[in-house]
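With one protein chain removed, the remaining protein chains of the complex are shown where they sit.
As written, the chains take the letters A, B and C, and residue 1 is the first residue of each chain.
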Amino acid sequence: MEANGVKSKSRRADSADLSIGPHDTMEQRVSNMNTSSATLVEILRKMMLIRMFEEKIVDVYGVQDMKTPVHLSIGQEAIAVGVCENLETNDYVFTTHRSHGHGLAKGADPGKLYAEFYGRIDGYCKGKGGSMHLSVPEVGIHGTSAIVGGGIPLAVGTALASSMRGDERVSVSFFGDGAVDEGVFHESLNFAALKKLPVVFVCENNFYAVSSPISARQPHDDIARRAEGYNIPGFRLDGNDAIAVYHAAGQAVKRARNKEGPTLLECRTYRWKGHVGPDCDYENGCRPRFELDDWMDRCPIEILKKSLVRTGIMNGIQIQALVGEIHGQLNSALEWAKRSPYPNKSDVFKDVFFKGK
Amino acid sequence: MEANGVKSKSRRADSADLSIGPHDTMEQRVSNMNTSSATLVEILRKMMLIRMFEEKIVDVYGVQDMKTPVHLSIGQEAIAVGVCENLETNDYVFTTHRSHGHGLAKGADPGKLYAEFYGRIDGYCKGKGGSMHLSVPEVGIHGTSAIVGGGIPLAVGTALASSMRGDERVSVSFFGDGAVDEGVFHESLNFAALKKLPVVFVCENNFYAVSSPISARQPHDDIARRAEGYNIPGFRLDGNDAIAVYHAAGQAVKRARNKEGPTLLECRTYRWKGHVGPDCDYENGCRPRFELDDWMDRCPIEILKKSLVRTGIMNGIQIQALVGEIHGQLNSALEWAKRSPYPNKSDVFKDVFFKGK
Amino acid sequence: MPWTKIYTDKAEFDTTFSREGLRGITYREAVREALFQILQADERVFLMGEGVDDPGGIFGSTRGLSEKFGKERVMDIPIAENGLTGVAIGAAIAGMKPIFIHMRMDFLPMCMDQIVNHAAKWHYMSGGSVHVPLVIRSIIGRGWGSAAQHSQALQALFLHIPGLKVVMPGTPYDAKGLLFSAVQDGNPIMFIEHRWLYDYTGYVPEEPYSVPIGKGIVRREGRDVTLVALSHMIVEASKAALVLEKEGIDVEIIDPRTVTPMDTQLIIESVKKTGRLVIADVACRTGGVGAEIACRVAESAHSYLRSAVQRINFPDTPTPASPALEEVYYPDSNAIVAAVSSSVNGG
Partner (left out) sequence: MPWTKIYTDKAEFDTTFSREGLRGITYREAVREALFQILQADERVFLMGEGVDDPGGIFGSTRGLSEKFGKERVMDIPIAENGLTGVAIGAAIAGMKPIFIHMRMDFLPMCMDQIVNHAAKWHYMSGGSVHVPLVIRSIIGRGWGSAAQHSQALQALFLHIPGLKVVMPGTPYDAKGLLFSAVQDGNPIMFIEHRWLYDYTGYVPEEPYSVPIGKGIVRREGRDVTLVALSHMIVEASKAALVLEKEGIDVEIIDPRTVTPMDTQLIIESVKKTGRLVIADVACRTGGVGAEIACRVAESAHSYLRSAVQRINFPDTPTPASPALEEVYYPDSNAIVAAVSSSVNGG
């Protein structure tokens, strides 16, 4: 078995080799220079928030009172944040079963997320959705599907609405490499390309769908290359390089906002935890240990931290302070969530149908 | 509106410009030289058989006793014959709602086809299928779907069976440009490419799905280019040039038989009749008249006839004799079909479940 | 009442209601008029479907609309039912009101995932924070050898999925009125038409109006037996009632009009009166809407039932192509007469 994303180090995207396909008309200059320090710090903070938010789940999950299937994105934080830092609050985001990072990056409240995971009334879905069906309309997340690929056409739909209304909103669809297997991926890209809709397709290629390697599902792992068939730009990115993602996504979002059509971004990354739950799946043989080790060496948060320290934007003390601050925030969020009551029994019968506003 | 396949004459495939995409490893030498006269005559005969078979339907349809929705392939005969002349009897073919040509090219009996269209017991499906659900297992047609795209994965499935069993059979999937819209197209090509299955995808791009032009459904009309995303060879062919199709399909079939994997052939052509029924749809404004005229000028049968005459392989008298012979054959077939009885009323309850052999 | 009746030909209508100044139009025209008025009144509404803008115009029901409202609001689309349903849901989530149109109900299995797993569940999963105002029109086909993949009636599938409303107008009046309600409802609505109703004429007011979703209607009052008829079966039921009248059997015809929510009360009240239940649907028998109706009666009015329940349906087979077999496949008023007679005289 060829290890995913590991052996072929040279194929890892770097700033000089991000674009593929003959339709690369978009400028792809990844340079830290034209990003403000404040933005860089904010990107780091959000990535740390996501990481620590999920680490707390790992901590408490053993108690068995957070009864929801958690799909953790530890190791993939750069993509959620790199993309969402380019978005306005009312831009649409559709995510997947692995949604915590996208939710937090887009501005969801950690306490309400925890409450939802605990099945409480103060959760974003009043306990009806759990971890897989995030819905935070006030930050542009209008429900989440846990059906693989299910959310992709929805993002095309909100983009269609924006296009018909002539508003400036951009839609972003996050999905995994597994979703590329599905026909709906094709149908969505075809339609978005046809109508030149303001949507950005962000594929988080972590090389696995549950335990199925991409080599058991697709004839090649160059997901960006799929863009060619739709005559839209496709880019392969190092998904562990937050700044690279930030810049590439910035270009794609700009393109969408300028009504120039959709873009496909393939962000290559790796999930550190098992497909679902708080454990590591190399332990039961789902994936090779060395693959994980190699990717952990390239922790997206450590990479960014180092570069911020190296360039003098932050120092160790500031980072420590940030850690402390986030810890405090998340601890209160968790406590608040646990104090939230369960929904009433009769709530089960509510919300089947919209009754008007 | 840009007329489909008309204005851009230069884009029409010719022998020098058949392949696209970076994965063109297949030799694409279209030359009449290496085709035997007997084969060429047989190709012409089959094309005339299809044309005349369907013209007879046009003749009798007004009587309103052939109660089945007929989707005629007049104008598209070169593809069915060009492809099927490369196949063995037990090679698998899956076709569509527009199946008459493929059936005849693969060796189906005209009488049993007519009987099926008349809903008679001697029809290939004992009157249960009609025109849209051709089933002639003895020539490799194991049922037909009239769901757009529905037959594509079936061909991949028979190819999978061949590959698992290690037999030499090749599977061919015929489908229209409309089927390329469907997700199942993507899923099928992805899987066939992944497993390097012995299947040939033949897209009959006639630029319309019912009255919807390809420009209302796809971002570009270069269907062959879709192959790139799957890392398989894709070729654009002049679908009205039977010899070109014959040779290109020959290569694709050989590739499949040699277990080298699937090929996508886009055969550009035009349907002369309306989507369904015996009439011309330009009359009610579905398509522009000039488009049809232009394509009729390039009648696939006339083109082949002329070249056979020019090269001395046939003369006018021989062709006339062929016409007479086919007329005779089809007239008897039609008469035979009309004399076939209707199924028994109780037959409606039969064949729901297979009961063993 | 004029709005309860449909006429199999226009002349028949003309000799009755049009003399009273009532306007009669076909089912097809009723649908088109509703779409026209809805598109005109609410710019959030748009139509999407394969061929909505072509000269055929979905059996005439969208004819001329693209010329009037443009190809963006009357949008031809790729043949990609699942993805495009997702697109419609997304647009609906964003505040648009798409009407997705399928020429045959058989194409709905293509998009079951988006309908069943997404549209139907979105409001609930999001704890009520998002809703999906989406109307999905589909037409049940029949005849001319349409065969197994082009004549299915699949309302029972949607009946079983919480979060969907299922509407089956049987008259021009209801077609227009229910379409208005469907677009205003704010939930995913399966709006199911029948191709054989398209040419029937009935009274349809010119101005916009709505027929409430969830309310059935008594199409004919009667004492002896409750005949629940769905969609095109109300035509056959009406014919059967005339025959049965001559035999001295007084049939009460109930048209539920909407299948979800079902007007169970109306049916129960009728059965309490007549003591007999016959159900005629335009779909295969087993697991159909008729089963649910019968079960509800067995649950709530069991003690009133004086004879065995009867169902009139297509047999549990795919649809055959041959005209000789179609004849057997499709039950008509004779089958209803037989079932009602046996309900009254037998069991």
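Just so it is clear, a residue touches a chain if its C-beta (ideal position, glycine included) is under 8 Å from a C-beta of that chain, and two chains touch if they have at least 3 such contacts.
Everything quoted here is computed from the prediction, not taken from an experiment.
Undergrad: Name every shown chain in contact with the chain that has been left out of the document.
TA: Spelled out, the missing chain touches these shown chains: A, B, C.
Undergrad: Which of these, C:I77, C:C284 or C:I336, touches the one chain of the complex that we don't see?
TA: If we include the chain that is not displayed, C:C284 is the one touching it.
Undergrad: With the missing chain put back, one of C:M103, C:L197, C:A280 or C:A294 would touch it. Which one?
TA: Answer from the full complex: C:A294 touches the omitted chain.
Undergrad: Which chain A residues would touch the chain omitted from the figure, given the whole complex?
TA: Touching the missing chain: residues 67-69, 116, 119-120, 123, 125, 127-133, 145-150, 178-179, 181-183, 209-212, 216-218, 284-286, 342-343, 345, 347-349, 352.
Undergrad: Since one chain has been left out of the picture, which residues of chain C touch it in the full complex?
TA: The missing chain touches chain C at positions 82, 106, 109-110, 112-113, 115-117, 120-121, 124-125, 147-149, 154, 156-157, 159-163, 260, 262, 277, 283-284, 286-292, 294-295, 297-300, 302-303, 305, 307-311, 315-318, 320, 347.
Undergrad: Kindly note down the residues of chain B that lie in touch with the hidden chain.
TA: These residues of chain B touch the chain that is not shown: 92, 94, 123-129, 133, 135, 137, 142-143, 145, 147, 150, 152-162, 164-165, 171, 183-184, 186-188, 190-191, 194, 350-356.
Heads up, the rule we're going with is that only the chains that are shown with their structure count from here on.
Undergrad: Need the CA-centroid distance for the pair chain B / chain C, whole Å please.
TA: 37
Undergrad: Using the touch definition from the top, which residues of chain C touch two or more other chains?
TA: Correct list: 77-78, 80, 82-83.
Undergrad: Where does chain B touch two or more other chains at once, residue-wise?
TA: In chain B, 181-183, 216-218 touch at least two other chains.
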